[in-house]
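Here it is: the structure, laid out below.
One protein chain omitted, others in place.
Per-chain numbering from 1; labels A, B and C assigned in written order.
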Amino acid sequence: MTLSTLHTGSRRWALAEGYIPSWSNGPEPELESHETCCMLNTNDEDAAVTLTLYFEDREPVGPYQVTVPARRSLHLRFNDLKEPEAVPRGVAFATVIDSDRPIVVQHTRLDSRQAANSIMTTIAHPLSAPGWARPRSGRCRCRGVHTPDTPRA
Amino acid sequence: MTLSTLHTGSRRWALAEGYIPSWSNGPEPELESHETCCMLNTNDEDAAVTLTLYFEDREPVGPYQVTVPARRSLHLRFNDLKEPEAVPRGVAFATVIDSDRPIVVQHTRLDSRQAANSIMTTIAHPLSAPGWARPRSGRCRCRGVHTPDTPRA
Amino acid sequence: MTLSTLHTGSRRWALAEGYIPSWSNGPEPELESHETCCMLNTNDEDAAVTLTLYFEDREPVGPYQVTVPARRSLHLRFNDLKEPEAVPRGVAFATVIDSDRPIVVQHTRLDSRQAANSIMTTIAHPLSAPGWARPRSGRCRCRGVHTPDTPRA
Partner (left out) sequence: MTLSTLHTGSRRWALAEGYIPSWSNGPEPELESHETCCMLNTNDEDAAVTLTLYFEDREPVGPYQVTVPARRSLHLRFNDLKEPEAVPRGVAFATVIDSDRPIVVQHTRLDSRQAANSIMTTIAHPLSAPGWARPRSGRCRCRGVHTPDTPRA
């Protein structure tokens, strides 16, 4: 396997679902209802990450800034975000995650509003090309013979 | 990162699972059993979205039409769909989501038929090429030398 | 959007997780513990689907054969599979789903072994190229000038 067929994630991810349940049952912090953005940075350099939250009835809020250190994971609870503003409870939102280095993002919620908690998870949706992809705009280095996929200037 | 390696989603998505549980425990609207299509439109223009529902024993129903405004999310409950017809409870279905602009789609269910609710989620399956993909039918602009992947006329 | 950038799914999918819980609480059939393979066929022709089950300690079992009619969904419970043999309860397995036409596959489990049921879901993993992908082995129709990605004979 060559380097070109392995990669360390994507630089932009999206979550269309987001919601911090308004109340909880059970001991904190484990069983407090929460919404989490789990991030993995396998690179040897820190990743500077920004989150932008999209709501149903107002302009996006952000950037929320966080660092995922080199060779570390980070389970970031939306509950804990404070700047530029706290995330309201019981309100629907969505999130775009941007990173200056490739990372992997997974979304998890714990909902303990009733007597027994419930959990859900999904890998987020990558919005940038993985390392093995051939970008559509790849310029050809031919000697004037052709330019695949993009019109000649 | 160039524009060609970032994109804002896909224009067609699919969910093979769909089911609105027939009854609920807990306060409405939060804990009413529901099936949700979460959509994120990061574009600067509104997205006109249509949903088509596929059933096990009859022809597809739709289009259900909805707008996801520019820079907004929308958590659309299938429970609330009314035109062309309400979605029956306790019946299996699947959904195709079409949008005139790229969006991101995530599926979530809350099932409160028993005393403690349960939740599940997944990013939907994209059925259109992401922005970075090189479409199979991409015509070559070469000067008569070759046409990659598609036969010469 | 051209035909080349829209597709109707993949012809091979995989689920690495599979497990039918051994007991249940609640009314059948809704709340019987079950493992489901949800399939969507948006094509205008029926899809002939085969499932092959992979176990931890014996050879694969299958094919299980099922038809997903044109423009229909099918929520197939592994609980109901009978030929070539019933799926054992409380045993780990995995599944490969093959179809003669592109479909979309989503996996869902309902676990009601304790007083309140729990649910989980994920889109399955596609093991065939989507419609927009350029296959690696695509032969070039050039006039003897080059063969991208594959060595010349």
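Before moving on, here are some points about what is shown:
The criterion applied here is as follows: contacts are C-beta pairs under 8 Å (C-beta built on N, C-alpha and C of every residue); 3 or more make two chains touch, one makes a residue touch a chain.
In this text the structure is predicted, and so the values were computed from the model without any measurement.
Touching the missing chain, out of C:His34, C:His75 or C:Arg109, is residue C:Arg109.
Only one residue from A:Thr52, A:Asn79 or A:Thr121 touches the chain missing from this view: A:Thr121. Considering A:Met39, A:Leu53 or A:Val96, the position touching the chain not shown turns out to be A:Met39 (whole complex). Take subunit A: the residues that touch the chain left off the picture are 1-9, 25-26, 30-31, 36, 38-42, 71-75, 103-106, 108, 112, 115-123, 126, 130-135, 138-143, 145-146, 148.
Mapped onto subunit B, contacts with the missing chain fall at residues 114-116, 118, 120, 122, 145.
Even with one chain removed from view, subunit C keeps its contact list with that chain: residues 11-12, 14-19, 21-22, 54-57, 59-60, 90, 92-94, 96, 107, 109, 111, 113-125, 127-129, 133-138, 145-152.
Everything that follows uses one rule, which is that only the chains that are shown with their structure count from here on.
Annotation: the subunit B:subunit C pair of sequence copies touches via predominantly different residues, less than half of the used numbers being shared. Its C-alpha atoms fitted onto subunit B, subunit A is found rotated by 90°, rounded in steps of 5.
Centroid to centroid, with C-alpha atoms defining each point, subunit A and subunit C lie 27 Å apart.
Mean C-alpha position of subunit B lies 19 Å from that of subunit C. Counting only residues that touch two or more partner chains, subunit B has 115-123, 133-135, 138, 145-146, 148.
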